[in-house]
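Before I ask anything, let me first share the structure, which is written out below as structure tokens.
Only one protein chain is missing from this complex, and each of the others stays in its spot.
Here is chain A:
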């Protein structure tokens, strides 16, 4: 399996819903009482299938909080979140796990690779939980690593990789299942200009193959590649002009 195949599979409407993401009056409050932090306040956001959205905003404005919610990693304090038209709040633990595994590829701001485990095993992990057989799993993980330019590094452990390389392993892990929705929290934050360009080219290809991408960035150049840019400031969302 090649990188091109990985880009092609898993695209296209799943059950004919136009909006992949549909967020309504979403709020998130951390803590309670005096120390409560309103990380998100009544956020509305819809993302169409195949859209490429960049989220920008100052540090601490609530970008990661929003993305975690979109990735079903956290639950909102109030509001509704429909993924593929499905209200996530009504899914049980198992169903959410399946959703995260099959539909979403998530790149964390802090990489979150499993320590003391090789790059290859890290990238294979989502495929194991998807029930993919050993050989296929290995081939696809190798292809995903090749896609991010890490061939020859598959046996390295996270502590043997540079920050940028770890980030690329994280990207490979998010792509390996061929998810329809890619959520990335500053995926180019630790990359040099060349690697950034490579990563952006990769995102462009994924976008071209019909995947929905939401990524957080501080980099104007990265934001410029997206179709649409939303700005988060102090927990509120505003749209910049569509291209």
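Worth pointing out:
Everything below uses one rule, namely that a contact is a pair of C-beta atoms (placed from the backbone, for glycine too) under 8 Å apart; a residue touches a chain by one contact, two chains touch by 3 or more; residues count from 1.
Throughout what follows, contacts and distances are computed from a predicted model.
The UniProt record for the undisplayed chain lists the protein name "Putative ABC transport system permease protein", from the options "Nitrate reductase gamma subunit", "Formylglycine-generating enzyme family protein", "Putative ABC transport system permease protein" or "Response regulator".
The chain not shown here is touched by just one of A:75, A:89, A:136 or A:201, and that residue is A:75.
Set against the missing chain, the residues A:36, A:114, A:136 or A:224 yield one that touches it, A:114. Taking the complete complex into account, A:101 is the one of A:61, A:101, A:167 or A:188 that touches the chain left out. Across the entire complex, the residue among A:20, A:83 or A:125 in touch with the chain not shown is A:125. Although one chain is not shown, part of chain A still touches it, namely residues 68, 71, 73-75, 93-94, 97-102, 106, 108, 112-117, 121, 125-126, 128-131, 173.
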